[in-house]
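Shown here: the complex without one of its protein chains, the others still in place.
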């Protein structure tokens, strides 16, 4: 996470101010529950809220205390005691630091995820809009970077829409993974704290109680969460690579929007580079990288060790902030993407008729030619187009063996683009539920 | 995947025999659908099943053809034509190789996943059995490798049960991710094939149609699949590391079963090493490693490139076979784990009374001592136990400041183990739905 | 490692036969050294060589013993005793299993590395040959996939040559990392074995003694080794991606050799796909993936645990066999690469003159125009070429502001390709030491 690739709303989730506010709320709600259970005085719980609820926590002061105690939660509690006064002794009763830390991390990740879900919604809306706009914009489909058969640019975008819809579902699952609360004490046995406190805090913080925590919330949850972000990042990479390819000088079927005043190169004034999609490719690598340490965090020793903590202090913000930025950038890029249908048509016409080769192949087999012979017949004419720039239709019409199986009209009939787009509606209905 | 870490049922899914059989079924079901649609003769579809259905495909012959064509599906189809005869020209009509390859991979991954789900069920059963067996076996809970407060060995196992239950849910989701079928032609437009063929093949092969494929099934699905296996592997590592710790010479609270005849060391005859759990730790690293190339596979170029193929030829078997073996080994290890409750008790008693320190701390604060003072009072007595081997209860009873707040009876009352286990039932009910 | 992507010479290094032969040699050389030191009878050492040296080890028998003992080295030694007879008791004196296992792994990795070094030499030879062949083949250089300025195809290949030369150096370093021998006993103290035994075995096996082993050779060495293979794999990916780009339909400046009989697509007979380079892209992902578990292997517990073993049983063969295959495939691909200089010229001419924009920019600044003004002047003319297909030279000659600074002759002079290639010799001399 660096300012260059950050948006303020997501960054704010990870600020010390937000963190201490969440810590306070967890402690204060826990005090409420304990007051209700008769463990601490109701008046104390009220004073905690009254004094702490409106306080601004002094981050420098907390840091100062931590330098001595080398323990961040104790530092916060000591500072809170300075604010709340004697009733502070009823704060954190029977709780352990991780009750606060882990529940806070859950709250932060849930909030971050809600932003990411909104990001995905915006991206999906942009993709849908552009997909319908270009539903019938015919373009060549490519496998191995080689022209294959026609498709439409709308179908390409429908694929991206379907892929990010899956990403959204995965993220909803991932949100559920990390939306749990643990207030269960030193080794998770509730020895010093009533399970009802956990239930109350969970409800108030928008979480569910962790069925069995062991001082910490188990880290397979977080591993699954960050692995899911890595998959989303990979889908961002896929769409970015598509745009990079389309903007290549020789292809140039689409271009990132190039704002007035923007400069492509300090040396070459004519250049307009796909810098957004290249940038997204790199950002995807980063979000992906954060999954591995999250996976390595799972195997904590016994009930817990703290090796996961330094990792999460870094990847918590790094992964969510970077992914939020990337999704926002991708959405803007797709909304403004400049599409060149004429260039798509021109590229497709480059090998006159060759895209229809498979139809001819099928027609030959259906006319009784064996599959192997049909393949050879088509290939020998295709190679003339490929190598000598011949016209595919002309060559086929002049090939005696082909003509022995198919009439001129039958051959000409195979050179119809509409044939390739006849199921675009089917695909759109599958993806968008409408066409 | 190496024989040493493989089980035959899972290996069989990835054999050439199985693969060609699935390929045949996809082609034959597609021919059925086309016959139904009047695209190919019904008789042809029947002959394909009759001749191909009972044939044994000659793998050497297919390899021989592939050496010339450098294309595996064409090699198979050529061989199939040798078996089926002239009607073979109705096979693969309007289809592209990936229709066969990707749908086959889906079938293989689904079958592999069903084995893995059964593996998880067996593991869960073993964990549940052992958890109830040791529900009340008190043992020290540890954070940072340091004694914290008592818990029970059953609670430890309940945690593992809950974790692998989550893994099972994730795997069910992952199965749905890859259980799709694509029979959509060269760039996924159904130009040469009716979408109803895809629907028929999908239904027959136990899959659902991919909403929009582009010659290939999109690889974000496979990335999510292998990432999920990586999370499961990390949970395997966690439980294995727990066993390794428990078997340490100085801890020795549990041991892997050591069969008669087994040798621990070629040099040191007394050694009994936790070799299964160490082995599982390594296997977990491998299964985890396969997720990264799967993530890198997502960003295929345009409608598809074939860079994913070599990766999947390796990680398809490698990840599923290794994970299957690891789950099987883990289940056996947990079923036979030798548990030493006396050793658990002995270890816990090592620092007489120190595990009760938090209770004393709480009692002091509840008696009106400030949190900071209570902490200092407890710590100064705890340190005598830690450093001089003193008895915690004796020290507390002899500490004037402590006694100023608490009576002897109140202090003694805090040294009751039952206090720590009173919510074990709650936890078991949460995890198992019963206690 | 799967047969499809394997070459026999490298596979043989990892066979059980090779492994047991190396184990035998380590034991027999150790016996020699002990005989020399008077620890075991000289006659015994001779008998060990006489009987074991010509024996064929029975792998099934060894497996059978291992099934009982669950210990592979003990199984081998038991089998060796069956061959050698009573003198077998002088085998493995004071040694521990890892002395044999780790030293054997070193020997295997050294042998594997020697093959990889030869692979790199062959690749470098191919690259050098093609680089000189195309030293003066002018082609457009591209940044961001966008035409930049001219370079030559030879310079592109010289870059690849320089990159793989660095890879070779790195591999030489990596070989030294893992070329060590440990015969130091149960925890590396030489308690039961004389350090001179280690020195003797090391010398005979082509290794150097590990300065301090702790039953095992430290795994930072292996981590560095596999990380180095990962870097080499990434360089393979880079060159493969270059070829994939060059073979794109719209670019088509070079093509993988397409053998007679080869089939590009089961559906589209005209297709010639860059399947080798795509395949190499995938294989690179795999070799790279193996580095992470090797890094996770470093942190063994205390003097050793055996978690590294299962990882190495897999990645030892997987990484070296796959990389060997990939290097061989890449070499063949580059040797036979079909290069189209006319297509390179044609692509470069696509934007008539635009590649000379920077030269014009420089000429303007040198004629006294400020950098910012010069940039704007060039960009406004460049954009007409880009957007309207105008001719850059014509536009510049017709631009009054440009002409105010530069004469027609001065402008025309900037449109000379030789200007861009004048330092090709310099670059070749730097890379190859000759030009």
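By written order: A, B and C. Residues from 1 in each chain.
Just so it is clear, a residue touches a chain if its C-beta (ideal position, glycine included) is under 8 Å from a C-beta of that chain, and two chains touch if they have at least 3 such contacts.
Given the structure is predicted, the values throughout are model-derived calculations rather than measurements.
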From C:19, C:175 or C:221, the answer for touching the chain not displayed is C:221
Using the touch definition from the top, which of B:228, B:347 or B:421 touches the missing chain? B:347
Option from C:45, C:411 or C:424 whose C-beta touches the chain left out: C:424
Contact with the hidden chain, among A:307, A:345 or A:366, goes to A:307
For subunit C, residues touching the missing partner are 77-78, 81, 86, 88-94, 141-145, 148-151, 155-156, 158-159, 162-163, 166-167, 170, 173, 177, 185-192, 195, 209, 211-212, 214-215, 218, 220-221, 223-224, 227-228, 230-231, 233-235, 237-238, 240-242, 245, 281, 284, 288, 291-292, 295-296, 298-306, 358-359, 362, 365-366, 369-372, 419-424, 426-427, 430-431
Which positions on subunit B touch the chain that was left off? 140, 142-149, 244-245, 247-251, 263-265, 267-275, 278, 292, 296, 347, 350-351, 354, 357-358, 361, 375, 378-379, 382-383, 385-386
Absent-chain interface as seen on subunit A, which is shown: 1-2, 4-5, 68-71, 73-74, 77, 92, 94-97, 185-186, 192, 244, 259, 261-268, 273, 275, 278-279, 281-283, 285-286, 288-290, 292-293, 296-297, 301, 305-311, 313-315, 317-318, 322
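Keep this in mind: only the chains that are shown with their structure count from here on.
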Whole-Å separation of chain centres (CA-atom averages), subunit A against subunit B: 24
Cα centroid separation, subunit A vs subunit C, in Å, comes to 32
Send over the residues of subunit B in touch with two or more other chains. 77, 92, 94, 185-186, 192, 281, 288, 292, 296, 301, 305-306
